[in-house]
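Heads up: the structure comes next, in structure tokens.
The complex appears here minus one protein chain, its other protein chains still in place.
Entry: subunit A
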């Protein structure tokens, strides 16, 4: 039995920077546009970008539509300034058996002409002092399979082959593809996966009333951790002492109530399966690495969603090896990964290849077979669920679930995927009692990890199928049953926390219930089937709400206005497709009435913010955090990996806070100064009670309260003349709640802001004393006077930010072929206030297509016949095409925000989930059979209709 692990509860973690001390690290991003060049800058707007403050097109549109080099994959050494022109290339040879000893390679099939210029084996790495950086959460324990040992996972590389020229590389790769006699295997062995990744349990029993303390909950008490006894979690014994024992006692009580339920209750037990999926990001993993031994510089060009982590890990990897290292220089292009390029091993393999390039840049770029073989997968889940329902009221009394995911042979994010999935299993329902087990197993499968949906697609789909079946068994309308149990504002989630803001699930359910697809489903079914012999018609509904954020969201933004009124926005965010660069610029426009003239994204150098962090936001004890926070330069985390879900709300918070600061501390006083000019206090004199909230900023002008409009340029010039803060840089941190801090602002006094660090730049008219304050890279870094970090107990919250979506799917099933045709679908989303509606609808449409693939098409065997064997590609892994997604027959309603100050919400994941169970429920409506395993493919339907 393994010891109980108390893993980092982070959804996404990050290596500390201290281990790479002494090595200069820089990260830069590619500028988009026809004149692509490497600078610390994001895409620039082209002509006619804006209509007012609304974009006419994406900020990165021109580069992408003209085929300019935007992706990391587009770059060769000759395209990278300062790199040698000659490009070397590498590929991996992988083990396709995980139950045989690796005995070596037979490259004789390449002949003399195609032998690699450099062959790298595990033993080379050992000799040269290169080992996997010790980070238990991500990378496993070895890069390449050692001779004489068994691969940890199918598809684990055994060798890196490097060629100094492209033609020989290409010919060798073609020659070895699918060759099954290159890797020599020895004796049969047991499988050799790593230890299981962890198990947690989330138990809650409500108190005696809405305001009462829960009897037990993760938030009030703690989640429960377990080690393993074989493949089974070894949960603590129930008892009365300590949170784990009390939690297990609570779980036992829930189990007893379910077991003892009488005829007044329906106990519905169902097991569900969700398959392993390859997200199939169009840009396969790739990187290009040039190690310059003379200068000790490691130059990287890498496709990654976690660039800062790649740079840090690169330093850790190479430091201490035989390759002297003084500098890591990482360049990052546009990329796309849906999470699968977050903390993945591939960049480290690229670095290994580069180190052995003998001074040549080496490119390691997966083809699609290789991407299937070593790319991160969406976790397969096995889910055993039980729902206890009072028959008379239809109210859910309790729910229990055991959610077991297969993480494959490297950890990546499996542990956190398991519990994010388990804690989401309640879906949109209030549960008085719940017991959710999250189990992350290791196996010989290709590793699974951070992938769009993050465990919640699997668990919420199961719940939505379960509830649909429960309604049928109770003889109730499926939406009515949902309404009877819907999670309402102020209620607690299964972790015992109250979600942020208004929950609008009930409103969405009511809209869905009124939709003709739902209202008329039985009549339509009868009519359709009468007209289409051999086809069965079905309508399915599902609704979910998905958390967004990680519980440790940090960001930096900087906004400046020059004396001509031109704005410059600099931000840590970088683009992956959803349009973050566009939306951040638009957010500034919403507040200041003018969008930035200049934007830089992916900014990593922030000399004006001399912050310190141990980057342990999830595991630092309260007393220790309180001590650390006394250092006014300390922050729990400097910045977070990019994901599509965190841009609008979390990264946008920094942008909005910066824009509001400029409005309140520069533009407002400067405007009052201008309005107050003249005899007796000027035009303002009689309106001197004008309040800040009466100020209006639109179309490059400031107005309000009957005062004459002022141009932004005039106000900016006045702000500079007065020496007001015309530049602001700030850092934000969210732990399911925003950090606030107090700052002593020159001329203003103590001010509380929703940030934890601040630097200002003053206009030229500032006094010499104030000018002298700008001594930190030309900025005045203001050490905070007080800070209010959310309590570390909020780490147990799991989540508090949700966005909901429902989907109605209309399908026809061909009873002969089993083919499912989606006739139409309709979705209802609540996303707060939309920033760029076109980007929101694009996210919805894309998410729906990806969900359709998960529900009806995409499937990977986990083990020997799966992607680790190197033969998978899109010829046999079927992706949804336009014909499959009802491209002309899909509609969406987006709930209007409750007010114009509603925040934008993260939606990139929720939009793909509801359609999955909706389709399963539609199939049930169509053919009367409920499938419990995904995907539902024609062969499965044919089997039950036979």
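FYI, a residue touches a chain if its C-beta (ideal position, glycine included) is under 8 Å from a C-beta of that chain, and two chains touch if they have at least 3 such contacts; residues count from 1.
The rule is short, and it goes like this: contacts and distances are computed from a predicted model.
According to its UniProt record, the chain left out of view corresponds to "2Fe-2S iron-sulfur cluster-binding protein" among "Cysteine desulfurase NifS", "Heterodisulfide reductase subunit C", "Carbohydrate ABC transporter permease" or "2Fe-2S iron-sulfur cluster-binding protein". Listed residues A:125, A:420 or A:839: the one in touch with the omitted chain is A:839.
Across A:171, A:192 or A:745, the residue that sits in touch with the chain not pictured is A:171. Which of A:212, A:623, A:882 or A:946 touches the hidden chain is settled by the complete complex: it is A:882.
Even with one chain removed from view, subunit A keeps its contact list with that chain: residues 34, 46-47, 56-58, 60-71, 73-74, 76, 78-79, 109-114, 166-168, 170-172, 174-175, 279-284, 334-336, 338, 365, 367-369, 576-579, 836, 838-839, 841-850, 873-875, 879, 881-883, 885, 887-888, 890.
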